[in-house]
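This report refers to the structure that appears directly beneath it.
As you look at this complex, bear in mind that one protein chain is not there, while each of the others sits in place.
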Amino acid sequence: MNIFKYFGEIFGAIKSLWAGMRVTGYYFIHPGQIVTQKYPENRKTLKMTERFKGEVIMMHDENNQHACTGCGICELNCPNGSIEIITDKITNEAGKSIKIIDKHIYHLSMCTFCELCIKTCPSDAIGWGQEYEHAVFDRHKLTKVLNHPGSSLRKKPSKEPNQE
Amino acid sequence: MTNDQLKEKISEWVSGIEFPENKQYLEVLVPANSLKKLAELLHNTPETDFDYLISLSGVDYVSHLAVVYHLESTSHKHFLVMKVKTEDRENPNFDTVNEIWRTAEWYEREVFDMFGIKFNNHPDLRRLLMDDDWVGFPLRKDYKDEIKMIER
Amino acid sequence: MKEVIQDIIIRNSDDYIINMGPQHPSTHGVLRLELSLQGEKVKYVVPHIGYIHRGIEKMCERDTYQQIIHLTDRFDYLSAHMNNEAVCLNVENALEVEVPERVKYIRTILDELNRLASHQLWWCAFGMDLGALTTFFYGLRDREVILDIFEESFGSRLLHSFNTPGGLMHDIHPNFQKRTKEFIKYFRKKLPEYDQLLSNNVIFQMRTKGIGYMSKEVAISYGVTGPSGRASGFSCDVRKNHPYSAYDKVDFKEILDTTGDTFTRYKLRIAEMWESMNIIEQLIDNIPEGDYTAKMKPIIKLPVGEYYQRVETSRGEMGVFIISDGNKFPVRVKFRTPNFANLFVLNKIGSGNKIADIVAISGSLDLVIPDIDR
Partner (left out) sequence: MDFNIYDFTSFTKWVDNALNSSMSPLLAIIIELIIIGLVFLLFYAIVGLLLVYAERKVCAVIQNRYGPNRVGPFGIFQTIADLIKLLMKELINIKHADNFLFNLAPFIVIIASFMAIAALPFAKGLQAIDFNIGIFYLFAVSSLGVIGILLAGWSSNSKYSLIGAIRSGAQVISYELSVGLSLLAIVVFAGTMQLSGIIESQADGWWIIKGHFPALVAFVIFLIASTAETNRGPFDLAEAESELTAGFHTEYSGIKFAFFFLAEYMNMFIVASIAATMFLGGWMPFHIAGWDGMNAIMDYVPPIVWFFGKTIFVILMMMWFKWTFPRLRIDQLLNLEWKYLLPLNLMNIVLVAFIVLMGWYIK
């Protein structure tokens, strides 16, 4: 074996090792480069983006009214069966029997966040919530009823008077 | 080679070949007994040179079971869909092509696992994805599992 | 007559067998490798798969085409966007729908961003397989920037079912272009560090050079695609050979090498990261205005027939084979996933090496186990 090649190899090796050590050494003496976030402490400042898929929620306005008509399209479109809609029949003031939702049940544990329910909802009643802390001790708590108790269907702004 | 030339070539080699209609690619329906012969010829002839088996899938058409081979030539860049089918649901079997395209070994094991199609002369025909003691062939249309499958 | 490539495993009762996995730090998931040892030397490797088999192909038979999309995320979770795209392109081609140009551009950019993120995670995991634990954190640090961009536009970081037959779920976020450009600028500075830390390191080169040699014939015969196949000289880049989306509008080169050892597979992926950044830079400023989705019927029914579509994911060629009988549910959906074929070659290129090399080789094949088991 060529003696120069032998020592050349050793010096080449030391040089390449030193290049690696420079990288790690640089970060060692620059603690300002730390990118970790301290999670529970920064909870107040932690803002999710507006499109963040935390969970499916039903939007309610200040009168505790929602837009869900109970048509069941979201239930049909859900690939995992994580939405169940229980409807009820009531008679309204005009004496007509109409269908309203009783419970919009959402199984968070089965949801894969594919967004098909929200995308296909004809009345834009459901949307994404920003909640990201979903851990619970009991899995039954992951089954949620989306319509708030006592809520009712929002009346559509009627278009008939304008037409007439 | 263009599709027409391929058609001509293939029908020269093997008799009883059908060319079903396919919008995208040239499709060949091979009789089961000449599958191996055609596969070898396709792979070894320099003009065709189908050296790359992209995918091998089993299909249950209810009326019959089939195996679909998607082939491509890395040198000529032409594409061929080779299909072989059997109506025997109890004991379907075809010749293996794993010596021609090595990647077929696992694909054939998967097809055996899912459809129960046996491949003659396969070196290691065991279940691949399911447990060894699994009963039934899950991807067949007549497979029923009341507990694990949700019907829609 | 071409030469016959064979690797025959002969089992003896007195083999010294160790099982690597299903729970093992270096198999990146639930893969079991049955290794037969002779001292430190490995006589043969038998991979056992199926530990995370979820029957997605069966599930697809009861799903509509829109519903299939979210299942494809779960194969190769690191190239979720490409998997989605494979199904979408297949459905669009079958229906002969013309997708808006804007969608094509955005899809291409997202493909490449996803490829970058995937290669970064592969880089950190590969370093960790070889014992350089620091690489893991550097890779994840840079990947986080991409994931933040994804989160802003898609709402999720990893499994974003952002594609839908005909287009996209939403338009991209207004900040998307700006942040992507910032990321490219940032990552162009950080990528040379990867080389200094790992690629040029003499120990790393000793560990990977000349290990796990795969010839071009073996790569083709075993169907090894993606960077692993291209490192052996198998020109299998679907982006170049069968361009889809906006790949025919960008100028990029398919990176090929013929050495075919573990180090080449490594180098090729690093080179692909540079190339991906080039592609993104060409497209990011030229996204045309327009709709983010084509007009589609709410219930998609494919015409009767059989359709096959290939895309290039970060690990190789992904194929979707759909058989339709005109109904809203497909008769059969077969996914040709790249890692399935890539894993099978492990015995061929791995046997005869040391245990530590098996870890290096399987790391260089960049295996994602859910992609194998489907």
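In order of appearance the chains are A, B and C, and numbering begins at 1 in each one.
Going forward, a residue touches a chain if its C-beta (ideal position, glycine included) is under 8 Å from a C-beta of that chain, and two chains touch if they have at least 3 such contacts.
No experiment lies behind these values; they were computed from the predicted model shown.
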item	value
Displayed chains contacted by the hidden chain, counting the whole assembly	A, C
Listed residues C:132, C:219, C:270 or C:284, member touching the removed chain	C:132
Hidden partner chain, touching residue among A:31, A:95 or A:150	A:31
Residue ranges of chain C at the interface with the undisplayed chain	16, 18, 24-26, 37, 40, 127-134, 136-138, 141, 197-198, 201, 203-204, 206-207, 354-357, 359
Positions on chain A contacted by the hidden chain, ascending	10, 17, 20-21, 23-25, 27-28, 31, 33-36, 38
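The rule we apply is simple: only the chains that are shown with their structure count from here on.
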item	value
Contact graph of the chains (line, ring, star, complete, other)	line
Separation of chain B from chain C, taking each centre as the mean of its C-alpha atoms, in whole Å	25
Shared interface positions of chain A, touching two or more other chains	none
Per-residue multi-chain contacts in chain C, two or more chains	none
Touching residues on chain B, where the partner in the complex is chain C	22-25, 27, 43-44, 51-55, 57, 59-61, 68, 70, 74, 77, 81, 99, 101-103, 105-107, 114, 123-124, 127-131, 138-139, 149-152
Chain A residues touching chain C - in the complex, by the definition given at the top	12-13, 16-17, 19-20, 22-24, 35, 49, 51-53, 77, 79, 112-116, 119-120, 128
Chain B-touching residues of chain C, taken from the complex the two chains share	1-2, 4-9, 49-50, 53, 55, 57-58, 62, 93, 218, 220-223, 234-236, 241, 305-308, 310, 317, 319, 321, 323, 331-332, 334, 336, 340-341, 344, 348, 373-374
